[in-house]
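One structure is given below, encoded as C-alpha cells.
As you look at this complex, bear in mind that one protein chain is not there, while each of the others sits in place.
As written, the chain order gives the labels A, B and C, with residue 1 at the start of each chain.
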Amino acid sequence: MKKFVNDPRQFVPEMLEGIYLASGGALKYEPKYNLIYRADAPNPNKVSIIQGSGSGHEPAHTMIVGKGMLDAACPGDVFAGPPVEFVYETTKLLNSPKGVLHIVNNYTGDRLAFEQGREMCEADDIKVETLLVNDDVAVKDSTWTVGRRGVAGNFFVIKAVGAAAEKGASLEELVRIGNDVIANVRTLGIALSSCTPPVKGSPLFEIADDEMEVGIGIHGEPGRQRTKIVSANEIVDLFLNAVVPDLPFKSGDEVALMINGLGGTTIGELYLLYGIAHKKLESQGIKVFRSYVNEYCTSLEMAGASLTLLKVNNEIKGLLNEPAEVSIRVF
Amino acid sequence: MKKFVNDPRQFVPEMLEGIYLASGGALKYEPKYNLIYRADAPNPNKVSIIQGSGSGHEPAHTMIVGKGMLDAACPGDVFAGPPVEFVYETTKLLNSPKGVLHIVNNYTGDRLAFEQGREMCEADDIKVETLLVNDDVAVKDSTWTVGRRGVAGNFFVIKAVGAAAEKGASLEELVRIGNDVIANVRTLGIALSSCTPPVKGSPLFEIADDEMEVGIGIHGEPGRQRTKIVSANEIVDLFLNAVVPDLPFKSGDEVALMINGLGGTTIGELYLLYGIAHKKLESQGIKVFRSYVNEYCTSLEMAGASLTLLKVNNEIKGLLNEPAEVSIRVF
Amino acid sequence: MTATEDLDLILKTMANTIVANTDYFCELDQVVGDGDFGYSLRSGFEVVQAELETFDHSNVGALLKKVGFVISSKVGGSSGPIWGTAFLRAAKEAGERIDISHEEVIAILRAAVTGIMDRGGASLGEKTLLDALVPAIDALETGLAQPGAAADHGTAAIQAAADAAVTAAEATKPMLAMRGRAAYTGERSIGSVDAGATAVGVILQSISGAWREAHA
Partner (left out) sequence: MTATEDLDLILKTMANTIVANTDYFCELDQVVGDGDFGYSLRSGFEVVQAELETFDHSNVGALLKKVGFVISSKVGGSSGPIWGTAFLRAAKEAGERIDISHEEVIAILRAAVTGIMDRGGASLGEKTLLDALVPAIDALETGLAQPGAAADHGTAAIQAAADAAVTAAEATKPMLAMRGRAAYTGERSIGSVDAGATAVGVILQSISGAWREAHA
C-alpha cells in the first residue's frame, strides 16, 4: 500500500488531528466524535451548518470547515457515514437559537444516520433542517430507487448556504437557497484507476490499464459503463453529453463549471479538461460565470475527474463570490 | 497511460490554454512561448517577476501567476526547462522600468536557459536580476557539484518577493528578500511511486510495491537511498532528521511548515503527516508560525510528499501574510 | 440459564463471529457495494466482545439497549442505523423482563424487523438483510411452536432458523438490489448474494452451534 499511514484504523483520527493543528486556532477537534468544528461556533446569530459523510473524499468535507462554509464536520471512517451518535452529539454541541442545518449526501448510510440523529435532536427540542444533495447524473433517479448520489456538487451547496448563513440568513432561507442549488447542479465522474482504503490495504476494484469507468461513484461504485480510455476531447464529450441534457442546461444559461480531480489525477490534466469543456460549452451558448479546477471531492487516490455544472442566477452568483476561510488553501 | 490527454506532445499547450480560459480575463496566453502572464502586466511601477521551469510540477509555476505572485511563467515541456527564446521573449514582453526578476530553480537546463536569456536581454538594455532556488537537502552541496536542486521551497521565494513587489519594492530589495528566503528554506522529498511523463507514456523509474525513495528529485532523480516503506511516524523522523540539522533550525525558531504532495498522494495523508511533524517540531521548541498543506510542487502523479521548513523573521512573516490571487484556488 | 445469560451467549457468539468474519463480510460487500460492511460491524461488535461483561445486565431490555447504544456510537455506514435501530427496538419490546417466553422472543425479533423497515424503508425482496432475517424468524416461530421445543431448549428451532437464513440468503442472488449502495449498480447487482443477508446466515449458524453446545 503506497500510503503515509501508521495504524490504518487510526488514519481518520490522525488526519483530523493534523487538520486541527494546521488551523492555528481557527478550529477545534473532539476526537470522541471525529469532530472538527469552528472555534467560534456555535454563533447564536447564525445557523450552524453540519456535514458528516464518509472520510476519503478530502478536502470534502472536514477541510472545508470555516468561515463561510461548514461550522462542523463529523465524518465516519473511510467511505462509511458517521455513527448516529456523532451526528447527535455534534448537533447538540453546535446548537444555535437560529437552528441547525444538516447537509447530507444522498447515500443510505449518511441518510439513515442523519435521520436518526435528527429524530434524537428533535426529541431534545433542537431545530434541525436537512438538505439532501444528489447531483450525480450517472444514477437514474426514479421513485423505486434510492435516488441519485451526492458528489462534487456538494461543494456548491455548502458554499452558497455557508455564505448566506454568514450574513444572518434564517434556517428557512438556507433551506430554500440550498434546494435551489441542488435543483440546478449536475455532475458526472469518470475513473481511470481504482483506490485503496487504508484499512482494506488493497484496491477496491480491478480495472485494466487501458480501461475507464464512466459514471463512477466516489466510493468506487460501478458507473454506467466500462470502456477503453479515449482522448481528452472525447472524454469531455462524454461528460457534457451526460450532464448538459440532464437539467437541461440551455443556450443563454450562465454556469459555474467545475473540473474536480478524484485524487490521483494531476491538476495539469484537470486544467486541460477544463479548457476543452469551457470551449465546448461556450460554443453551445452556455456562458461560464466562474471556474473551479481543483480537488473538491475525491475518492482517495483514484485517478479520474468529474465535471459539474451549476446553473447560476444573481443570488447564487453573489453567494459564490463571497469569501471563505477554510483549512484547504494555497496561501 | 492513465491520463486525460489528447496528443501527448500538445499536453503543455492544452493545459496552458485551460489555465488561460479558467482565469476569466485575469491572465493572457501567448502560445508561441508557452507564456502565461498577468493581463495587467507589465506594470511600470512594479518589478516584473518571471519563472520558467519544466512543466509537470503544477501548480508550480504556471498556476501561480497572478497578483502577489508571478507576473509570468514560460515553462518548457514536461521536466525540461524552457528554450532560451521563451526566456528572452518573455522578459522583453514583461520588461518594466523597475526591472525584471528571474526566479530560477537550480537545474542545469533552467540555469543555462536563463543565463543565456539574460545575456540576450542585457544586450537589449533590459535590467535583469536572478534568484537561484536550491532548497533540496537531499543533494550535498559543494564547490565541485552542480549544487542543490530547487524544489517546493520555490513557493516561499515567489510568495515573499511577489508580495514585496506588489508594494513597490525595488529590484535590489527583491533580490535581498528572495535570497533571505533562500538562505532559510530547506526541503526533503520522499517518493512512494514513480510517474509517467505524457510523451514517454511509461513510468520514469521502477520501484517495488513496498519501497520508497528518500530524497527523490522532482523529476524522478534518484535520492539518498531506496528503502522499505515505513510508518508515517518514522517517515516524519526521516524528514526532520534531514531538514532540521541542515540549516540548522533551533529551539526558539519560528517556522513556516509545508507538507507538499508530489501529485498522487491524498491530502488526507498530507494532513496526517502535518500533524505528526507539527507535534515533533513543537516538542523540539520550534514554533510553527503558519501551515501549508497542499500540492505546491508536484512531480506529475507521483505518490509522495516533501517537507519544507522556512525560518521566518518579522519581514518574511509579514510578506507570507499578504494576499495573493492566482489560478490555483479553492473558491 | 437465565434470559440474560442466554442473551449473553448470543451476543458473545454474534460478536465473535462478526470479528472473525470481518474480511469475509467486506468481500461480500465488495461485489456490488463498497466493501466496508465487515469493518463497520466490527467497529461496534469488537466493543461488545471486549466489554460485554461490564454492560448493565439487570434485565433483557437494558442489555439490548446498551448494545444498541454501542452500535449507534461506533458503527458507521448503513449498518450503524440499521443494526442500532434493530437492537433499540428489540430493547423497547423486551422492557424490564428478566424472563422471556418463546412468544416474547418472537415479538422482540419482530419489533427489531419493524425497526429496520421503519429506518431503512426496505420491504422483503429488495435484496437486504431482511430477506434472510424474516424467513429465519418465521422458521424460529414455527420451530418453537413444535411440541419438543421446550425439551431441547429450542435447539432444533434455532437450527431451523439458521438454515432458513442460509437458504434465504442464497436466494437473494437473482434479486435486483433496490436499497443501499448496491442499488446503484442496477442490473449488475443480479447474480451475487446480498452481504447483509449472508452475514445473518453466518451469524445464526454460529449462534445455533453455540446454543446447542451450551444446552447439550
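Keep this in mind: a residue touches a chain if its C-beta (ideal position, glycine included) is under 8 Å from a C-beta of that chain, and two chains touch if they have at least 3 such contacts.
None of the values given here were measured: they were computed from a predicted structure.
J.: Tell me the shown chains the invisible chain touches, ordered by label.
T.: Visible chains that the missing one touches: B.
J.: Which residue from B:G18, B:P59, B:G153 or B:G217 sits in contact with the chain not drawn here?
T.: Only one of B:G18, B:P59, B:G153 or B:G217 touches the chain omitted from view, namely B:G217.
J.: Among B:G18, B:P59 or B:G76, which residue is in contact with the omitted chain in the full complex?
T.: The missing chain is touched by B:G76.
J.: Of B:K46, B:R149 or B:H278, which one is in contact with the hidden chain?
T.: Per the contact definition at the top, the residue touching the missing chain is B:R149.
J.: Looking at B:F4, B:Y37 or B:Y107, which makes contact with the chain not pictured?
T.: B:Y107
J.: Which parts of subunit B are in contact with the chain that was left out?
T.: Listed in rising order, the touching residues are 54, 76-86, 107-109, 112-113, 115-116, 139-140, 144-146, 149, 197, 199-200, 204-205, 217, 219-222.
Everything that follows uses one rule, which is that only the chains that are shown with their structure count from here on.
J.: Select the category (line, ring, star, complete, other) that matches the graph of chains linked by touching.
T.: Topology of the interface graph: linear, an open chain of contacts.
J.: Measure off the straight-line distance from the CA centroid of subunit B to the CA centroid of subunit C, and report it in whole Å.
T.: Distance between chain centres: 56 Å.
J.: Cα centroid separation between subunit A and subunit C, in whole Å?
T.: A distance of 33 Å separates the two centres.
J.: Would you mind listing the residues of subunit A that make contact with two or more other chains?
T.: Subunit A, residues with two or more chain partners: not present.
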